[in-house]
Each structure stands twice: as C-alpha cells, then as structure tokens.
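Only one protein chain is missing from this complex, and each of the others stays in its spot.
All chains are identified by letter, namely A, B and C, in their written order; residue positions are counted from 1 within each chain.
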Amino acid sequence: MNLIVPHLPVLQVAIPLIAAPICVLFTFGGHRKLAWLFTLSISWICLLIAGALLSRVVLETDISYAIGSWPPPFGIEYRVDPINAFVLLIISGVSAIALPFARLSVEKEIESDRHVLFYTCYLLCLTGLLGVTITGDAFNIFVFLEISSLSTYVLIATGVRQDRRALTAAYNYLILGTIGATFFVIGIGLLYMVTGTLNIADLAERLKPLSDNRVVHAGFAFIIIGTCLKLALFPMHAWLPNAYTYAPSLVTVFLAATSTKVSVYVLLRFLFTVFGPTYDFVNLTFEFVLLPLAIVAMFAGSVTAIFQTNVKRLFAYSSVAQLGYMMLGVSLCNIPGLMATILHIFNHALMKGALFMALGCVVYRLGAISLGSMKGLGRRMPWTMGALTLAGLSLIGVPGTVGFISKWHLILGTLESGYWPIAILIVGSSLLAVIYIWNIVEVAYLEKETSREQTLKEVPMTMLAPLWVLVILNFYFGIDTDLTTRVARNVAATFLGGG
Amino acid sequence: MIEALISHYNYWLIIILMMLGLYVVVSRGNLVKKIVGLNIFQTSVFLLYISLSKVSGGTAPILTGKPESFSNPLPHVLILTAIVVGISTTALGLALVVRIRESYGTIEEDDILIAERSQDVSERNGGSA
Amino acid sequence: MSNQSALILAILIPLLGGIGISLLRRAPNLREACTLVSSLVLAFVVYSLLPKILSGATVSFTFKEILPDLALEFNVEPLGMVFACIASGLWIINSLYSIGYMRGNQEGNQTRFYIYFTIAISSSMGIAFAGNMFTLFIFYEILTLSTYPLVAHKQNSDAKSGARIYLGLLIGTSIGFQLVAIIWTYLITGTLDFTPAGILKGKIDPTLLPILLALYMFGIGKAALMPFHRWLPSAMVAPTPVSALLHAVAVVKAGVFTVLKVVIYIFGIEFLSETGASTWLIWVASFTVLAASIVAITKDNLKARLAYSTISQLSYIVLGAALANGLGILGGGLHIVTHAVGKITLFMCAGAIYVATHKTEISEMTGLGRKMPFTFAAFAIGSLSIIGLPPFAGTWSKWYLALAAANAEIWTVIGVYMLSSLLNVWYLLSIVAKGFFAPADELSDRVQPKIQEAPILCVLPPCLTALGCLALFFFAEHIVELLRPIAS
Partner (left out) sequence: MRHHLILRVVSKMLIPFILLFGLYVQFHGDFGPGGGFQAGVIFAAAFILYALVFGDDQARKVIPDKALILLVPMGLLIYALTGFAGILLGGKFLDYDVLSSDPTQGQHLGILVIELGVGITVAAVMISIFRAYAGRTKAIDKEDW
C-alpha cells in the first residue's frame, strides 16, 4: 500500500498518460477490440483514485506531491484540495460512466481502423483534463490544457464520418482554443516576470504586495480572457456549438460534461486562490465584466437554443447559457453564489452528460438528430426518450433534481447580494429552458411518427444502462445533497475566507 | 518617453509581432494563412519569455564553479515545451486543412461558409418535411 | 400500522399502484383492478389517520435534509387531513368512473393514463401532508408535470396547444413568482416550516408584505386567480375523468390548499389581519369571482362553463383566506370539500353525457334530461350544492364565508357572494332546465334515435357523489370540528 497511497496524486495523471502509448500498441496483432476494454479499465482506475483522493482531502487535509522530489516552489507540485479533488471526481466519473456506452456508439460512428487511435486520443484528453485540475503549477496548467485541447480537436474531427462540418468545427476550435491558451500563457509569463515563481500557492503569496503593479493587472486580464475563451463565456462561445454538434456522441458527452468545467475550475483557481476578491481589480472584474456577460450568456444561449432544429446544437447553446449560470455564481462573490457555481459544475456534468448520451442513443438508431426526425420517437424508444425528458427536467431545474439545487443556491446568492432583479432574470431564463425542452418533448411524444420510424427499436442495454445511471444520479444528488453541498460550502468558505 | 521606448524595445517588438499575428488570424480567409498568423502570434510569446529571462551581463547557466551571474534558464525550458505545443498545433491545424480541402474542395473560409450554409438549409428543409 | 408508516404509505401506495399498472399493461381488466385496489387501500390508509388527528395528535416524518435546514418533511395537520381525505375518497369513485369513461369512449394509451393518474394522486398526498413550504413546492411541481401527459392525452393539435398553456402558466407562475417568494422567505426567516402562528412576524418590513403575498398568491397558479386562470379552461381538452378529479379536486384544490397553508402557517392570520396586507387580495379575488361567473355564462361548451365556474369558486376560498380571520379559514377549508364533491359530480355528468351522446355544447342538450334522468338529476343536485342551497353541502361553506365577511365588516364581500350565487343559478340551473323542460330537438332525435343513459360505470359515480352532497350537509359539523383548531 505504501507504494500506492502516497503517490495517488501523480498516479491520477500518470496512469492515463502511460495508458495512451500502450493503447497505440493494440494496433498490432489484431487486438483492436481490446482498446475499448483497456480504456474502460483505465477510466475506472482513475475514478477509484479520484474517489480515494476526495475522501482523503475531505476527511483529512490537503495533499501536496512534489514531482521528482523537488520541493514545491522550485519543482512542479501536484496539490489536491477539496475543489480540485471534486473536479477530478467529476472528470473521471463521467469518463467511467460514458465508456460502457462508448463501445457501440464508437463502432457506429467511427471507422474501425481508427478505433485504437481514437481511444488513444481519448486517454490523452483524459490525462490533460486531470492534469489541469490536479497540478499546482501555473505553467503546467498550460501544458496540460494544451494536451487536452489538442486531443480534443482530433476527437472532434473524427466526427467527419457523420458530417464533414466536424472538420471546420475542429479547425475553428483549434484557432480559438490556441488563441485562448496563448493568452493564458502570456498572462502567466507576465506574472512570472514580476514574481519569479510559477507555483500557484507561492504566486498568491508573492502577489500580495503587488496589487498596484500594472504588469500584474495585465497578466490578470490575459489569464481571465484566455480561460473565458476556453470555457466559452459569451461572447467567446463561437467555437462551442459546432464543436459539440458535429463531434462523435461519446466526445460530446465527455466534453460537455468535463472540458468547460475544467476551465471554470482554472478560472476559479486564479480568481480566488491566486488573486482573491480582496484586490480591487478582481472585484471590478466581477461587477463590470463577468456579471453582465454571465447574464447576457444566460439569455442569449437559451434564446438561440429555442430556434435550433438540430437537437445537439440546441443543447450546445443551452450549455452556453448554463455556463452563464456558473459565471454568475462566481461574479456574485458570496458563499451561496460560489456554492452554486461549484454545485453546478457537478450538476451540469450530470444533466448534460445524460442529455447528450440520450442523443447519442438517438444517433445510434437514426443517424440524425434534427427535431423533425424525432417525431413520435417516444413510442419507439421509450427508455431513451424517457431519460432525455427526465434529464431535461433537471436542466429546467424542477425540484427534486440536481438542477434545482444549484438554481436555489444561485438565487439565494443574488438575493443575499441584494441583486433581486437578477434573481428574477435567472428565473426567467429557466423558463426559456422549459420552452426548448418542451419543444422536444412535444415532438417526441405528441407528433405522429413518420413511416421511417416504424421499424425503430430501442437501443441495446449496454447503452441504456449508463444513460440511466446518469439520470438516476440526477435525481439522487437532487435529494441527497450531503456530499455535494458539503464540498461546495467547504470550498466556497476557503475561497472567500482565504482570499 | 523615447527613453522608455528604447529601453524596452524588446517588448515593443513583441507586442507588434503579437498584434500582427492576431490580425492575420482574424483578417485572412485562407485557412493556411490563419495558421501562419497563429504561429506568428505564438512565436511572439516565446520571445516574450526568452527576453524576460535575460539577465544583463549574465552568462549561460552552466555551472563552472566561479561565482557568476547567469541568465535564468527556466523560461527557456518552459518555452521548449511551448514550442512543442506550437508545432503540434500547427501540424494538427494543417492536417485539418488538408482534410477540409479534400471534402470541401477549397480552403477559403468564405466558400466553406457558403457550402455549409446550403447544407444547413437543406437539412432544415429535409427535417421539417 | 404506526402513524408514521401510514403517512409514508399514503404517498407510496399510488406509486406502487402505478408500478403495478405498468406491469399489468397487457391485461386491461387486471390493470383496472389494480387502480381500484390501490385507490381503496389509499383511502383506507388515509382514513385510518383521521381519528388520531381528530384527537389532536400530530404525525410527522422527516425524510432527508436536501438543502441546509430544509428537509423533505411531512406533517399531518387538520387542513391537510381534510384535503387528503377528500382526494383519496373521491379517487375511488373516479377510478370506477374512469373505467367506464375510458372504455366507453375507446380512448387510446389507457395504461399511460392510469399511470400518470397515480403519480398525480401521489403528489397530491405529498402536498396534503407536506411539513414545510419546500416539500410542498416539490410536490406541487411534480403534480404539474405528472398531469401534463393527462392533459395532452388526445395528442392532437388542440390537446397540444391546451397542454402548452397549461404547463406554461403553471410552471411559469410557480418558478417565476412562487419560487422567488419561497427563497425570499427563506432568506429572511431561515426556515420554511409550517408554524401555527406564521414565521414572518417581526422579520419583514410591513410595506414589503403585500409584495411577498402577491408573489405567493400569483405564484400559486393552481389557485387560478385572475389573470393567471387561463390554464384551467385549456386543461379541459383532457379526458373527463381528469377534468373531474384533477381539475376539480386535486390540482385546483392543491392550489387553494397551498394558499390557505401559506396564509395560515407562513404569514399567520393574526399578522396578516394586523398589517392589512391582504386587503388588495380581497378585491382581486372578488373580481375573479364575479368575472369568472360572467364568463361562464357566455360559454356554450359544458366543460368550459364548468371550468370558469371552478375559477370563480376557487376565488371564494382565496377570498376566505384574504379576509384573514378564523371563520374565513374555516369557510375556505369547508369549501374545499363541498366544492370538490359538487364539482366532481358536475364533471362526471358532463362526461357521462359525452359518452352517451358525444355532445359537448350546452345548446345541443335540450331535452336530454328526459332520456338520461339519472345523469341530469345528479347534475341538478351538484348544481344546487354549488349554488349553496339547503339541504346540500355547499350551504355551509358559503355560510361560514359570509359570516367571515360580516366578521371582518367588509359588507361588499357579502354582496359579492350573493351576486355570484345568483350568477351560479343562472349558468348552472339553466342547463338543468334545458335538459328537463325544454322540448327535445327533433332533428337530433332523428339522427340519433337511441339516446339512453351512459354505461353504468359512468352513471353510478356521479349519483354517488350527488348523494355525498346531500350527506355532507348533515355531517359538515365533523369537518368543522376537525378544522376548528387551525382556525382559532
């Protein structure tokens, strides 16, 4: 045990990292089918590690791991505290649930000779996301961010078999993502220029006397814009809808549930751990940049979603709106608001994971997911559409689901700050969600089916089971909120108290 | 004023380069040219890091036993990583351009947009019919 | 059976019934038997709680803390007991009626119909027994969602647009106003528990009180206070058993029940009457009473007329709550019962007429009473009860409501009650008169020569509830006894 337990932080990243090259080797000797099984088991190992890490940081104390035994401010440090342990759990959990679903979906959507490389990229993406989350070194964040982004571009482009627009979507994401990452690295460079350190904890210490330094301000601005581009905050969301729409189903599930969340985490890390709300310029950012953009995002995303006929794109725009909720919680800068953001990182992963997975099931049978092709699908694929409806209810924020929990805290946060008109805006935008969800429900259940759908059958059990696991989790964590709220409260208190 | 301009000439150059790169990315419709712009943009950041690591009068950071002031080696290492990232991005971007050329027959953004829009429209009509 | 387990069972039994129904979907007879059995068991469980509540005991059960200090909590108190008794009791009769109606009309998707019905009943039980506003809100929303498939049952464009209005208004008001009000309350008081004297006293600026009250009252869209009443007529596209039980008993009564709960346990009657924050509500409710009655007169479609009548009658109860005195609460609580029994009779009669003749417009019903005497007799009794004439149940609730108005010395309200009763006479008894006394339409006789009573399962239930109207006149005292602790 001594060989494993103290090394858990690095194993979290190193295991999927080493798994990726091993996965390539499955190209040889007709073991192609094993790639999926291998990826699945790696994901489950990651989930176990993340669970162990979370329980340790919640019950005991933060963990610091020095790579190569170089002590923290000099070497790269992996630092686990409740917030990133929580995000780690989300990433590896979504991956562990999505992969059982992946086998059939990937077989259907991607050429068989590319499967091995697809799963390799997937593992790299997983590595990158886990790495961004766990590392305590600012430049290391950039490196892992690029590992995950580069593999994401490839993963999105593999959707080309379904639709050639996957290529342009990946290309646009590549351009914007690289600009975002470069902005981020400029910011890091500027901070390094004045502080001479890259370690996040150390950076926070050394920045304290420098709050009036203009280089620090510039660095802050670059970092914020870079991460906001990566997390698709309106109006920097242009890459997201097409990327989600044309990516293969598995990729959409995984990305929608994790990648933007990781960027939100990075933003939180910089806003609260490195800078902290005691700095004037951070507070001004909250009030004059993030807050208005978040509100516009909530509405622009939802309204655009209403007019979409491609259901995947519809939910992609809804993601833009949901990111608005998260950013709103951040910009409120009080305990319930931050709790709402952290809860929503988790909750949104659950509901969007379920929604996109249900759409993946539809794609598996229909090959297309325009609203028109879903007529009467409720009768042909009752379990899939049932799951879609229930996850949709969670997205709306019906009580008893996870969506309600985050919305409750968010409204509480706005009222506590005295922004009660914003509370009404939040409520209004969730009513917009009712409209677009109900569009789908009406088409699926109340429209007459066309002759083409008559022969449709429900998808196999291996796809339904993970889908329903996610749906049930949507309700479970809507009722048993012990774990999630405890972590969220803990983190919010540290962020606001420690900043 | 002039003093400030001249003494920080490296930063000015970097900023000009940076803006040039970004401008190319935004203004060019040719997908390959966009990637070239992206490269210029990234390179300016590499220069930023490297120029800030230079200590005036410092030598190369190789231990010789003599007490000398030497330039900070860390940014070089960081930028080595960033260069690798840049190469990967360029390679991937160009690969995508090749594939786009194969399926759209063009690498001009405007033509691609036209092709995609007509695809959108036909999909929408097909879907509702 | 302990009290607590009875409480839990009351919520679970309908759900179990629903699971049974889905398992038995291939065997219609067994499926309907399952519905009936679960309704009977539910009624038994609910009524077994009655003696304990009458003796003044309280039963409560806390399930799980969902949000800080907000648990899923159940608590049986007299008002909830009344609501649960009436909903579960009428479910038995309505189950019988559903079988007759759905088979008589050869409706499709019957399994789905029965399953969602059970979910709706289960959430009604949840509303009745909710121990805090939070729990109530959860079940309130489940009730809205579970009735959506029932309203959209026919799946044609009418059903679709009706269901859209239904869902849009109910979800819109509940999320837009009610949720905001709940969170506001929680923010200033730190609790949402139903406490006998209210929780707001001394915690809120009295000038804001009317705004909070307005958020609650308009937020509880199910109480159909104008201008948020449109969903109720729209919901009439549903099959008649749904209109009868859900839109005359469960859903709308859940609305006014919530209104009463909020007024009694969140605001506190005393606090409300001291501050006079509910004065505006008296006028809004009065307006709704009269306006809805007048609209009802103009409607030729029988179910639409009954729907507007329901809107008007619901505002009686809101009015009782707005008067903010014990008698008003008493009258409101009693009116939940008497109106439920009366209105379900009327709806079931409307359904029976539809099954037998496929007629929906009142103008086509001339002379039908002579061919369907039982149906029309039941209809007449139900109408009289709603109008409030002795010896039928409606008399008492109107009596108490009028007394409450007198007590509050707002004489206009008494005028409103009287005027609306007159309008009731007009729009309800005119149907009865048309059915019994108007000469039969000869043309329709020739086209459809053999009009006779609907199947026995469609006729028996309204007759039973009509008898119930009569019986309640004599037993109303028991309900008053039950409710008196909360009204004092």
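Throughout what follows, a contact is a pair of C-beta atoms (placed from the backbone, for glycine too) under 8 Å apart; a residue touches a chain by one contact, two chains touch by 3 or more.
Quick caveat: nothing in here was measured; it's all calculated off a predicted structure.
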| item | value |
| --- | --- |
| Touching partners, among the displayed chains, of the absent chain | A, B |
| Per the touch definition above, residue among A:Gly68, A:Pro209, A:Gly418 or A:Gly497 touching the missing chain | A:Gly68 |
| Hidden-chain contact residue, picked from the options B:Leu5, B:Met19, B:Val55 or B:Leu94 | B:Leu94 |
| Residue numbers in chain B that touch the chain omitted from display | 60, 62, 80, 83-84, 91, 94-95, 98, 101-102 |
| For chain A, the residues touching the chain missing from this view | 3, 7, 10-11, 14, 17-18, 20-22, 24-25, 27-28, 65-69 |
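The criterion applied here is as follows: only the chains that are shown with their structure count from here on.
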| item | value |
| --- | --- |
| Mean-CA-position distance for chain C and chain A (Å) | 44 |
| Inter-chain centre distance, chain B versus chain C - centres from mean C-alpha coordinates, in Å | 67 |
| Intercentroid distance (Cα basis), chain B paired with chain A, Å | 26 |
| Chain C-facing residues of chain A, complex | 393, 396-400, 405, 408-409, 411-412, 415-416, 423-424, 427-428, 430-431, 434, 438, 442, 445-446, 478-482, 485 |
| Chain A-facing residues of chain C, complex | 64-68, 72, 134, 137-138, 141-142, 145, 149, 152, 155, 159-160, 164, 167-168, 171-172, 175-176, 179-180, 183-184, 186-187 |
| Interface residues, chain B side, partner chain A - complex | 18, 22, 25, 31, 34-35, 38, 41-42, 45, 48-49, 52, 75, 78, 81-82, 85, 88-89, 92-93, 96-97, 99-100, 103-104, 112, 116, 119, 123-124, 126-129 |
